[in-house]
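Below is one structure. I have some questions about it.
The other protein chains are all here in position, but one chain of the complex has been omitted.
Entry: chain A
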Amino acid sequence: MQVPDTPHTGLSRRGLLRGLAAAAGAGAAAALSGCSTEVLSGLTASRETAGSVEFWNLFGGGDGVRMQQMLETYQRANPQVELSAVTLAWGNPYYTKLSLATIGDKPPDVAVSHLTRMKNLVEADLLQELDPALLARHGLGADRFTPRTWEAGLVDGRVFSIPLDTHPFVMFYNTDVCEKAGLLDDSGALAPLDSPEAFIDAMRRAKEVTGAYGGVVAFISETATPWRIFQSFYSQLGGQVIADQGREVVIDDAKATEVLTFLRGLTADGLFPAAADYQGSIAMFAEGQAGFYFQGEWEISTFQTAKTPFSMTLLPHLFREGPYAVQADSHTFVLPRHPDDSPERVDRALGFVASMLDQSRTWAEGGHVPSWQPFLESAGYREMKPQSNYASAAEAAAYDAEGWYSGSGSNFEIVMGSAVGGVMNGQVAPAAAVRQVRSTLSGLARTPSPI
């Protein structure tokens, strides 16, 4: 290619670069003069405002949008507070970052933690204990929360967290499909399916209507969901997997095999797809290829957006050996240990938490069962449909057992969910799956806690 030595027309490369540099310089100068104080305070790590609240959370999707609304409401009410909210991907990376930031003396003022992960944070001495009198002064006394959620969050009777909600595993159903299948009662609600036979019959009738599947649950490339459905039914049988802070594996062969055989039956008979990943399971329910969908209630927003004709209710009480139980976890607010332990900062943090709880209505729209009694007991919540259909799940929550390797998104859930997924896919026999989890968990149980 020939390049003329001196271009006569158009833009020369050098000229262009010069122009760009000038433009960038001007832009930077404008930005600097516009917010020079912020840049300066950022550089010197000094804050000129009345105080700041740094808040870390793990809410994406619909939850993230609602949390943003709640943060904006707080900011409008407290314009003098400098609020900075950071949203991080949930699961292990979140807890790793939270732990490391706290160890490194740069923790947020307030953070969201799953109730089942909070105890390990306490164990690692990363959270500030909350004085009941101080909480009461901010209107956050124990009596204002769902008892089951509040008590589940106590560590040796001490308070380290403030529960925001409970998020149980629930049953979604397509109202059109269920109506055609004759599964709705006169008021348009789903008739109870509280035995394995009734459940299977309902799935079969829904399958006839959809022409594809009765129900769908995700278990491919996904470990949390198969664990949740297993834990729900296994807890209804009164079963436990680990005990004594995770030092003992107490999985009950007969009960676990019964639940696994039941779950495998659903996919083996073609009532559920024998392979469904998370997004695929959503798509199948949204498109009416499956009449029932099993997942945490947070997917409510997805189907509202997709305009699926659906409703939600409690996961059925299939195994009636024990009282009703369903897998659940709770989002809680925690105050990580902070180098600045001034009462003003703690007050600000608790004021922020109180503001979030006051907005439980916004939060409940996303499906979560609020743990804030003043709202939970109000007519406003009772009229909120389908959210209030499954409110009682909060009192029957089967939380993941305690242990250093347990909790939401933990290794324990991965081990359990992988085995359950293997069974549902037909790759592993139920008895072999129980042997497999016993052997893996025993290894973890023998390992001294690294926390």
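Points to keep in mind about this one:
By definition in this document, contacts are C-beta pairs under 8 Å (C-beta built on N, C-alpha and C of every residue); 3 or more make two chains touch, one makes a residue touch a chain; residues count from 1.
The rule we apply is simple: contacts and distances are computed from a predicted model.
Per the UniProt record, the chain missing from the shown structure is "Sugar ABC transporter permease", taken from the list "Sugar ABC transporter permease", "AtpZ/AtpI family protein", "NADH dehydrogenase subunit L" or "Hydrogenase expression/formation protein HypE".
From the set A:Phe145, A:Phe310, A:Tyr390 or A:Tyr405, the residue in touch with the chain omitted from the display is A:Tyr405, counting the whole complex. Across the entire complex, the residue among A:Asn92, A:Gln128 or A:Gln373 in touch with the chain not shown is A:Asn92.
Annotation for chain A: contacts to the undisplayed chain at residues 1, 92-93, 96, 99-100, 103, 120, 124, 126, 219-223, 273-277, 279-280, 283-284, 289, 404-405, 410-411, 414, 418-419, 421-422, 425, 427-428, 436, 440, 443-444, 447-448, 450-451.
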